[in-house]
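Have a look at the structure that comes next, please.
A single protein chain has been omitted; all remaining protein chains appear in their positions.
The block that comes next holds chain A.
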Amino acid sequence: MRLNDLALGGLSATLGTALLVASLRLPGVRGQEFGAGFYPALIGVLTIAAGAGLMLTGLRQRGVPALRLPGWFTDGWAVANAAILAGAIAIFGAFGETIGFLPFAVVLLFVIQWRLSIPAPRAALIAVLGAIGFQLLFGKLLRVPLPPGLFEGLL
């Protein structure tokens, strides 16, 4: 997802302005010259300046589209894989406690391998062994309290 310089500069300047406005709204502290908003406001101003610089460069560019999607965006298989990647992280972030690490890891290891052309029986075997390995390493050896989820009471 590549923006041309004009669009990237515009986006940066807009975000810089939003940061500046939000920083100026932060409360000051009595008796202190520099409140909590000073530093982020400075970052906001510099972001606006950098964005303006990019926009100026962008104005000199001819024939560069504002937005160019990566080649794989037209490839259904690749888009599905990227969606699985992002979706899996989001699902664990949202429902990790309910699902539990071990069942989640087995499914994820299997799906990713299978999607990337590893035969299903082999992918399944590696997924189960790999997930158990992660569980033992983090759950037992490093004592990270991994959410048991569906395996509550079994682990």
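Basically, a residue touches a chain if its C-beta (ideal position, glycine included) is under 8 Å from a C-beta of that chain, and two chains touch if they have at least 3 such contacts; residues count from 1.
The criterion applied here is as follows: contacts and distances are computed from a predicted model.
The chain absent from the displayed complex carries the UniProt protein name "TctA family transporter", chosen from "TctA family transporter", "Na+/H+ antiporter subunit D", "Nitrous oxide reductase family maturation protein NosD" or "Sarcosine oxidase subunit delta". Taking the complete complex into account, A:L116 is the one of A:V21, A:A66, A:L116 or A:L150 that touches the chain left out. On the side of chain A, touch with the chain left out of the figure occurs at residues 1-5, 8, 12, 16, 19, 22-23, 26-27, 29, 32-40, 43, 46-47, 50-51, 53-54, 57, 60-61, 70, 72, 75, 77-79, 81-82, 84-86, 88-90, 92-94, 96-97, 101, 105, 108-110, 112-118, 123, 126-127, 130-131, 134, 138, 142-147.
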